[in-house]
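The other protein chains are all here in position, but one chain of the complex has been omitted.
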């Protein structure tokens, strides 16, 4: 790992992110998932925090009965039988902060209570960041996406930037 | 600080959770018009030194309401379950 580097070692990019939320009813989960799975690419993630990426569709389970389809472009039209569950477009409320760089671990450990070393690529974790709920999705060895509420996003970016200045001087 | 092992998010600091008190009291049915039962549900509490069932919500994570059994004497957490599906 790099250390003591005088140049910025972390990139932050901010972009809009389409999310479609699917909720299943407690007593109809099996049918709900069987109905939804083929339309979201085949398999659904089973554990909270797990993701699947099929047919260009990234799906994460964020609660026992709740899935999010994360999409860069316009969300696909998917109807849910109201007897099985419901869907909700959440395309506006969150900002996707893409963080990448050698310093990512040192930056993140000053932001969130997440054990980066044991977080697998493709694994997500919902966590408090300065008491704001965010979804952190590890996308590579030195990359992650932070899905932050839009109203807080700028404040969190300011925090990350502040932390990053200090991390330029801190070795691994 | 307490570490609460959320059934679906794993062990987390307690400040990721919202506390909502005693989970051992049974809520009357919403149609129940009995004053005494509502009074007991809202106001009457044990204050045990020892195991205590409590509601906690994982607000920074999955937002599920949990029933946490906590020893009030030494803060040991004996069990954590989803409130949904856990018998009272």
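Labels for the chains are A and B, by order of writing; each one numbers its residues from 1.
Criterion: a contact is a pair of C-beta atoms (placed from the backbone, for glycine too) under 8 Å apart; a residue touches a chain by one contact, two chains touch by 3 or more.
We adopt the following convention: contacts and distances are computed from a predicted model.
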Record lookup, UniProt, unshown chain, options "Carbohydrate ABC transporter membrane protein 1, CUT1 family", "RNA polymerase subunit sigma-24", "Sarcosine oxidase subunit alpha family protein" or "YCII-related domain-containing protein" -> protein name "Sarcosine oxidase subunit alpha family protein"
Full-complex touch with the removed chain, picking from A:39, A:57, A:98 or A:168, is A:168
Chain B residues touching the chain left out here are 1-3, 11, 13, 18, 20, 23, 27, 30-35, 38-39, 41-43, 55, 57, 59, 63-65, 74-76, 82-85
It is residues of chain A that touch the chain not shown, namely 16, 21, 23, 25-27, 82-83, 85-86, 88-94, 106, 109-110, 112-115, 117-118, 130-132, 149-152, 154-156, 158-159, 162-163, 165-166, 168-171
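The rule is simple: only the chains that are shown with their structure count from here on.
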Dist(centroid_CA(chain A), centroid_CA(chain B)) in Å evaluates to 28
In the complex, the residues of chain A that touch chain B are 26, 47-49, 62-64, 113, 125-128, 131, 133
Given the complex, residues on chain B that touch chain A span 8-9, 12-13, 15-16, 59-64, 82, 84
